[in-house]
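A single protein chain has been removed from this complex, and every other one stays in its place.
Moving on to subunit A:
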């Protein structure tokens, strides 16, 4: 009999998140053939997402109005109701706002070790090594578990997503018994990200720094991001100056992104900013100052005024992407 690996899947706006497919693949990389892999989906009105998920692996669904949006205590209660009878060998989360909050709670509950923010999985058998960044990507470590159960969170955009199987797996619905002793309640959620592509999962990130000079200065960057179906990010310089919301900040004390293409516009390339984006596949820098440190990490650099360069760049991409083949 094999061990059970549980993947805690996430949805956004009712749709399955890409990172959950990556987590399913992570489970496959970490486990043996004979092990069991189950995806656990918590939320409300998630029939479609559950069907989608079943194309990849067996699914346990907990569908309850109380789970409509994330709440630490309620999700913990629902998750443990599902996990305790399973006695999982490993539980895998995305290293997302929800995964980051839920995983350590589950690790404490299971008295388990946890390896966070995993970017690669290697090895086989009992010697599975999890690669993760240290010092915001200035170093990397391989870490292994010396005990089970195991809790893992994986960084979005780093492990390839699972491929769907030819036949669908089963979906088992579990009921959730609401806890009667809640000590916290969500009063309000102000969604600033609705409809936006999630920064940490975006394939293209167009970032603005102090060089954009104003709130309105982000407009050309937004247009470029739209053409490339990417997300807009920022340096702390831009956030501190009030040009944009702190939720866009990329860097050591902001978000970490690893897109296919990172376009830094009017960003000097301070070490704390590099910490959040230097693992991007292709880095493009647009800066007036040919001496700007950002050029040292950029694959391609354009020395020039971003207000001139960015619109032309958007136009060139538009020509390419919208042209009939």
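Simple rule for what comes next: a contact is a pair of C-beta atoms (placed from the backbone, for glycine too) under 8 Å apart; a residue touches a chain by one contact, two chains touch by 3 or more; residues count from 1.
Assume contacts and distances are computed from a predicted model.
Asker: Which of the following names does UniProt give to the chain that is not shown: "Electron transfer flavoprotein subunit beta", "Acetyl-CoA acetyltransferase", "ABC transporter permease subunit" or "Extradiol ring-cleavage dioxygenase"?
Answerer: In UniProt, the chain excluded from the picture bears the name "Electron transfer flavoprotein subunit beta".
Asker: Check the options A:35, A:51, A:73 or A:226 and report the residue that touches the missing chain.
Answerer: From the options A:35, A:51, A:73 or A:226, the contact with the absent chain belongs to A:73.
Asker: Kindly state which of the options A:88, A:237, A:266 or A:301 is in contact with the chain not pictured.
Answerer: In the full complex, the listed residue that touches the missing chain is A:301.
Asker: Pick out which of A:88, A:133, A:237 or A:266 touches the chain that's been left out of the picture.
Answerer: A:133
Asker: Could you pull out which residues of subunit A are in touch with the chain that's been left out?
Answerer: Counting over the whole complex, subunit A touches the hidden chain at residues 70-73, 76, 96-98, 100-101, 103-105, 107-109, 112-117, 129, 132-147, 183-193, 196, 198-200, 228, 245-249, 252-254, 260-261, 271-272, 275, 278-279, 281-285, 290, 295-304, 308-309, 312-313, 316-317, 320-321.
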